[in-house]
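Handing you this structure, nothing more for now.
With one protein chain removed, the remaining protein chains of the complex are shown where they sit.
Right after this comes chain A.
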Amino acid sequence: MSQKASKRQFNITPWLFLMPALIMFVVYVLYPIIQSISLSFYEWDGLGEKTWVGVANYVELFDDDRFWLSLKNNIIWLVFFMLAPIIGLAIALFLNQEVAGIRLAKSLFFFPFVISQVVVGLVFAWFYDPGFGLLGHVMGFFGMEPISVLANEDTVTYAIIIAGLWPQIAYCMILYLTGLNGLNPEQIEAARLDNAKGFKMLWYIILPQLRPATFIAIVVTVIGALRSFDLIAIMTDGGPYGSSSVLAYFMYEQSINSFRMGYGAAIATALFMIMNIYIAFFLWRMLKSEER
């Protein structure tokens, strides 16, 4: 590296390499974020004049039951999505053996992740259908009256979350399988000589070594939970009566269907602020490991 030179004088070369990516990023990511935040102080139908309304959108948001319901659903998504790393780890442990055909089994367990959420949504909507879905059949088999889980306000969010967990578990599983591959065999052998096994072994010896995988699994799962949109749009359109809406969907619905861009921007800003907590946490971790 020509560090002696670059320390004294400005070196343009890295900036030339960075320029195209930076321009695209500023135009399509940074600038829109600032735009959205500023738009949240206006009222705008998307076509006419924008009217400055100060914090009125936020005041309204605070009193809007649909906002709190969406936020509550986001939290339910977050909490239940945390099952993905746990179940993902369980499946990874289950599959971490060397038998004939296990590689194919791993791939088959993983591939729901590759499928579009639109298809996952259609598949599960069908699975849940009270008339002919498998769930209805199973309930009928046990002598229960099949209920329409997607039309019931109390069950709909959970039903969609299960659909969302399916690919998410697959993702976490592959992270843990990679992590399990990189375990230190000497430590495990030493622990085995000390008679550690089963759950104790997992908790004290294995999990600490899997920490990088766990970290990534949790980060992508949190992001996945807060990003949830596709499944809701496909399976329920936020219904019945907005009961399955989350902030991402509520924002879309207000802006695109109700032409309330300013209000939508305020919802988006709220979601962005929540997400920022996680982004800050992730960056802090990432940059800390960078310094080492």
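Just so we're on the same page, contacts are C-beta pairs under 8 Å (C-beta built on N, C-alpha and C of every residue); 3 or more make two chains touch, one makes a residue touch a chain; residues count from 1.
As a convention for this text, contacts and distances are computed from a predicted model.
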item: "DNA polymerase III subunit epsilon", "Acetolactate synthase", "sn-glycerol-3-phosphate transport system permease protein UgpE" or "Methylamine utilisation protein MauE domain-containing protein" - which is the UniProt name of the missing chain; value: "sn-glycerol-3-phosphate transport system permease protein UgpE"
item: Which residue of A:A105, A:M144 or A:A190 touches the chain not shown here; value: A:A105
item: Full-complex contact with the absent chain, from A:A56, A:L83, A:V123 or A:I147; value: A:V123
item: Where the unshown chain meets chain A, residue by residue; value: 1-3, 6, 11, 13-15, 17-18, 20-22, 24-25, 27-33, 35-37, 39, 46, 93-99, 101-102, 105, 107-112, 114-119, 122-124, 126-127, 131-134, 137, 166, 171, 174-176, 178-183, 185, 188, 197, 201-202, 205-206, 211-213, 216, 223, 226-227, 229-230, 233-234, 247-248, 251-252, 255-256, 261, 264-265, 267-269, 271-272, 275, 278-279, 282-283, 286-287, 289-290, 292
